[in-house]
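First comes the structure, then the notes that go with it.
The other protein chains are all here in position, but one chain of the complex has been omitted.
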Amino acid sequence: MAEKYSIRLGGTGGQGIIKGAMVLAEAAIIDGKNATQTQVYGPESRGGATKAEVNISNERILFPLVSSPNIVLCLSIGAWQTFTKDMPPGSTLILDSSLENGPALPEGVTVYRFPMIKMAYEDLGNILSTNIVAVGVLNGLMKLVSSDAAERSIAIGFKKTFVDGNIKAYELGYQAAREYLQAAK
Amino acid sequence: MAEKYSIRLGGTGGQGIIKGAMVLAEAAIIDGKNATQTQVYGPESRGGATKAEVNISNERILFPLVSSPNIVLCLSIGAWQTFTKDMPPGSTLILDSSLENGPALPEGVTVYRFPMIKMAYEDLGNILSTNIVAVGVLNGLMKLVSSDAAERSIAIGFKKTFVDGNIKAYELGYQAAREYLQAAK
Amino acid sequence: MAKYQVLLNKALCKSCEICVELCPKKVFGRDKTGKAEVVNADNCIGCLICEEHCPDFCIEVREK
Amino acid sequence: MAKYQVLLNKALCKSCEICVELCPKKVFGRDKTGKAEVVNADNCIGCLICEEHCPDFCIEVREK
Amino acid sequence: MVEARLVQGNEACALGAIAAGATFYAGYPITPSTEIAEQMSALYPKKDGKFIQMEDEIASIGAIIGASCAGAKAFTATSGPGFSLMQELIGYAAMTEVPIVIVDVMRAGPSTGLPTLSSQGDIQQARWGTHGDHSIIALAPASVEETYLMTIDAFNFAEKYRTPVILLLDEIIGHLKERFLITPDMMPPIINRQKPQAGQEFVPYKNTQELIPALPDFGEGSRYHVTGLTHNEQGFYSSKPEIVESFINRINAKIEDNSEEIFRCNGYNVEDCEVLLIAYGSISRSAEEAMNNLRREGINVGLLRPQTIWPLNEALIGDACCGKKAVIIPEMNLGQYAREIERCAPDDVPVVSLPKVDGTMIFPSEIEELVREVLK
Amino acid sequence: MVEARLVQGNEACALGAIAAGATFYAGYPITPSTEIAEQMSALYPKKDGKFIQMEDEIASIGAIIGASCAGAKAFTATSGPGFSLMQELIGYAAMTEVPIVIVDVMRAGPSTGLPTLSSQGDIQQARWGTHGDHSIIALAPASVEETYLMTIDAFNFAEKYRTPVILLLDEIIGHLKERFLITPDMMPPIINRQKPQAGQEFVPYKNTQELIPALPDFGEGSRYHVTGLTHNEQGFYSSKPEIVESFINRINAKIEDNSEEIFRCNGYNVEDCEVLLIAYGSISRSAEEAMNNLRREGINVGLLRPQTIWPLNEALIGDACCGKKAVIIPEMNLGQYAREIERCAPDDVPVVSLPKVDGTMIFPSEIEELVREVLK
Amino acid sequence: MREVYQKIFRDNLPHIWCAGCGNGIVMSAFARAYDKLGLDKDKTVGVSGIGCSSRITGYLDLNTLHTAHGRALPFATGVKMTRPEFAVFVFMGDGDCAAIGGNHFIHACRRNMDMTAIIINNYIYGMTGGQFSPLTPFGSKASTAPYGSVDRNFDICSLAIGAGATFVARGDVYHTKQLEKLIIEAHEHKGFSVIEVLSTCPISYGRRNKMPKPMDLMNYIKDVTIAKERADKMTAEEIAGKIVTGVLHQSAAVEYNEAYMAMVEKLEVGKNG
Partner (left out) sequence: MREVYQKIFRDNLPHIWCAGCGNGIVMSAFARAYDKLGLDKDKTVGVSGIGCSSRITGYLDLNTLHTAHGRALPFATGVKMTRPEFAVFVFMGDGDCAAIGGNHFIHACRRNMDMTAIIINNYIYGMTGGQFSPLTPFGSKASTAPYGSVDRNFDICSLAIGAGATFVARGDVYHTKQLEKLIIEAHEHKGFSVIEVLSTCPISYGRRNKMPKPMDLMNYIKDVTIAKERADKMTAEEIAGKIVTGVLHQSAAVEYNEAYMAMVEKLEVGKNG
């Protein structure tokens, strides 16, 4: 694993982007890594595009924001429009399959598409678990944290009644990504 | 007249000390001189000893307070106790005749006693004019301002209905002082 | 023919469902993104409840 | 003989005249400096009006 | 006004405000500023002005900002505790570029402190009392006449730069009564806020070269939005970094870039003296007297007397300090202005603070002593 | 606390307060400090503490001062606008020597400004926001763990010196979530206020050599009077110049004379570097990253990272600056701390401010660029 | 959009409010009332504090003054005293008006300066994410009252009456026609007029109090309110638990600027006579 992973999750208010980022960051910490998690706050995020960012590293993380993301995951068109501009070559973009007509991408960005919203809504019957499906997909693709840590992180981050559902969501996303990668091999 | 006269009036709250000082200062200005007038403000003056100070000079007055008074006039024992300590040699102290058992005076201070309170109360029937009687006495003794200016100053400083009474008070004090000086010659 | 025309500015709609629930004549439904949609325009009786309660000024009901 | 003793602490008196005016028995007068002075001690009926109204706690009325 | 009169500093401030064209006063009483309110309550009903006593100092400054938006030249007066309470809205006025004048008659603090005694303890607060980065104009007169004239300056600066201006009187100046004669030749011209030019597109907060927006008063027709949020040229909230940055820089630059014009001071023997005194407000009078006394003794002392406290003309002060055996700053606080002089003065010039915080004025003799000691 | 967790800065502050023994919180919500209030409202009912939401920030600080008099370690949290409103009573706490902690999570100002974005714009306000002369202790942590530990320091300083202490978080630190693991060895000892010694005559505000009065809590038996007026050793109002002076000097000296103990900082390559960065709070992280990057390039950069903002250890800073090609101060304001460094640094060392006020964090690359430019 | 809205809204929609937020409903009722009042926009000033609701001034094409949290009324006081001929409308949230702004509110009630205060009571601090306000019902949950609020709440209308207000009314976002009418009556009242508007904040209040959907709150308001005309005919028991809407109090007293001008005139007569 490279020295530092910078991940950005984008969506609209209510999609649980921040919670997703927290689950990811907490999992990294459970794995014994360092992590920082930040987000855009306040009325601006109301309605418009929200982002939440995570840095993961084995070393001390100094600059805590994401200046140049390795991975961006977007659940809304607004997020795609706003948060992908600074993606460097070699970085990865994960889009929800429902998104269309987004902006052109910077050179050298690898794009994946997964129907994360649909998976949450149709397969799990709960659109609110989109964020954790997304974390599963992201981790399935990039292997940032151990799945064990991810699940413990979910257990920490949610009220008891929601833990199982979210672990299921995580696994659903994770499996989808693993299967895709298997298939792509 | 010397370069700068520094005068201090002392009394208790309600004796109109400040008004007296203002009349004196305003008169000096009418005479074309410079004058500053300051006083102690606030709750401390309530009940306790009050002082009001005046500097008169033909030149610009820089330091506006009185650091070393040429003349001190006291209408209460508290004032005598508090405000005479820093009197330099050659300075003049004017005491109301009713005051007894005051502190010892610094060397070389000339003392005059006039029954100013009594003059106001008995001769004028108005104890509230003590302050202007005092101004009259002070000016009669020291000739700081012209009597014309003093009377115009009174006319400026008081409501119409009180002007005449106060001019009378001024004259009473002034005359008493002049007569005393005549007699003393 | 219907007496009223129900105009809906979807661009402003935030999917609150207030119009859907308050319209006495069930004129509104939801599209698949959750936004309001005029489904029974002809039923409109011009009561203006929808217009006055839409927090985002999406609706205008006009007499034809 | 009078039943009450009227004690006056002149040091605290500020000459407000409240006692002079409120005492129903005219127990108080003024000295020449304006301060209160007990002038008719024997008239006192112990109503405590003076004591309770003196703003400067100068007065104490004691049963003898 | 033809005859000299005995006038109090606070009264001169009231009269100066009227002369500057101020028509609105809102305030909450506090010693030693109260006479200003009392004057306005007596004068305004007779002079087409409005006086209101608000429920507190926050409401007072709020009301004058509102009045200013509606077209009045408006002011308030207070002292330390009230000045502290006004800080949030001083920042609001700076942010929204609404001209107002705040008179702070300084008494000894902190907290309730010594309500009736003097200090110059709010010098740094005038600059830094509110949160965030903004610049400020603060003036400190040293006589009753100067109080009158500098009250007019305060309104002029407020109008010209569309900014809150702080007039710092110390209690001694506020309560001092002295000879007062203002002749027409002494009067500064009255400046009124710039209005948008007819026929031009109205962009309320346009970032022009002059850095100062030309805004109409409410009711003059061009409706616009006033907000304490960072805003774009149209006046609406924006958090775009480039807009925020240029806005914050503009409201600072419009003052700092004009510090040469805004910073006013008098100098006496500044250039050829050995020891330079720097003093403001009432204490500059002690300093001047000390200077005179010392010069009579043959000690070569000079005096720099800033009338403007903020913004500093740092170059001017630095130059003035250059080559002196010592620079002495007597002030009625623990060296608040001395810190600034220290920053501006060359390293090899000893900057000596003469602080005093006991409520009493610094006597000329205290300054004289220190000068002698420093020269030893 | 054995396992590392993901914790937010504001949350760490709340936990730190509890670890310090704080049992009372009063506050008024304001972004970006609100999470602290929310934490306390959830935690205190379960931990024998008291949480109250007051009607405004003035009431909030009033309540914590009252609570502190009654024996609680008490604190509040706010941001710029609320911090401005608290100024009067910060002065009151300084004057009455009541230990309290005020957390100011700094957002971009002035005024309402940019409520959700970060700044370090209240550095000077923390020092000078209230009227009159008083000294202050202000701390600025740079990580979530440090926020926890320095919250404890804040209470310790407050109790030890009987003074208000300001904890300055910038929004980035307040809202940052990161790895958090406090092991017992990291924990500072907990300091509690000194009480009067039994058997000795009780003189509430005795001016002893330690300069800090030993006061009982209300209810502990020695009744005394607390007032924001200048007061004598007995605690009652006095305007006697010598009493006022010794009192004001004492409450300033107890902090300034201990600046060596109170001023804490970390240094990296400070002594042998060519260019010294001085940075605090979140920006010190950008500076450290920039330093690391530049050193990899072979540019000899060092970093001084003050944890204590006020009081300054001026000698230490002056020494650190000595002989550098340049000292660069990146900060999220218009150079508020740089002013102080300028004052302390020798004249021949260029002190370069790297200000930023657009609401965004200073990136390491911005610092790197400036270093390179300065070295050109 | 209907013309009356276009006439008074600025051209900067969509607004920032959440889906189902009552602020928009108040804004359109205000627009309709304003239109009926036939006032001159150039001579109308809208003043607000800080909060979600206070953002309303940003959308109204008047002279608008978005002030500091809690301070709208002092600013409005300065405006109105300077230009008594202006129509002044003050928009405040429940926190803005009753928490930090409470003092200005009671003093405005006392002074009786001719302006209209519209308090949008969504029972919560919306803008800062859901802390309880002085109008949050005792026992309700909020982000700073996770176990239910232990703070008794004000009845802001009683408070206004106790403070001496001369026109006090309560409306709500369900009864939009009544609200429109109340705004008109309030403006027409000479003196300081207060309208509390019960409003909806699904995000910061509803979600924590088992009314997560906009319509949950709308239904709550619909059920809990009762018009004064009806309430007057009911017994205390019947009204228990209900919130009365309509004009709750109206009385006559001298308006502040008129009292001021009367003083001025008296002085002038004195001068000339």
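To keep things simple, chains are lettered A, B, C, D, E, F and G as they appear, and every chain counts its residues starting from 1.
Keep this in mind: a contact is a pair of C-beta atoms (placed from the backbone, for glycine too) under 8 Å apart; a residue touches a chain by one contact, two chains touch by 3 or more.
From a predicted model like this one, the values you see are computed outputs, not experimental measurements.
When you scan E:P45, E:P99 or E:G281 for touch with the missing chain, the hit is E:P45. For the options F:A20, F:I36 or F:I64, the residue in contact with the chain missing from this view is F:I64. The omitted chain makes contact with just one of the residues G:C18, G:V79 or G:A160: G:A160. Remark: the residues of chain G touching the chain excluded from display are 99-103, 106-107, 110-112, 134, 147-148, 150-155, 158-164, 253-254, 256, 259-260, 262-263, 266-267. Against the chain not shown here, chain D presents residues 9, 11-12, 14-18, 21-22, 49, 51-57, 60. The set of chain E residues touching the chain not shown comprises 28-31, 34, 37-38, 41-42, 45, 51, 53, 55-57, 81, 111-112.
Definition applied: only the chains that are shown with their structure count from here on.
Think of each touching pair as a link: the shortest run of links from chain B to chain C has 3 of them. In terms of C-beta pairs in contact, the better-connected of the chain pairs E-G and B-E is E-G. Both copies, chain E and chain F, contribute mostly matching positions to the interface they share, with over half of the numbers common to the two. Between chain C and chain E, the centres computed from C-alpha atoms are 58 Å apart. Distance between chain B and chain D, defined via averaged C-alpha coordinates, is recorded as 37 Å.
Averaged C-alpha coordinates give centres for chain A and chain D that are 87 Å from one another.
For chain D, the set of residues that touch two or more other chains is empty. Residues of chain B in contact with at least two other chains: 44.
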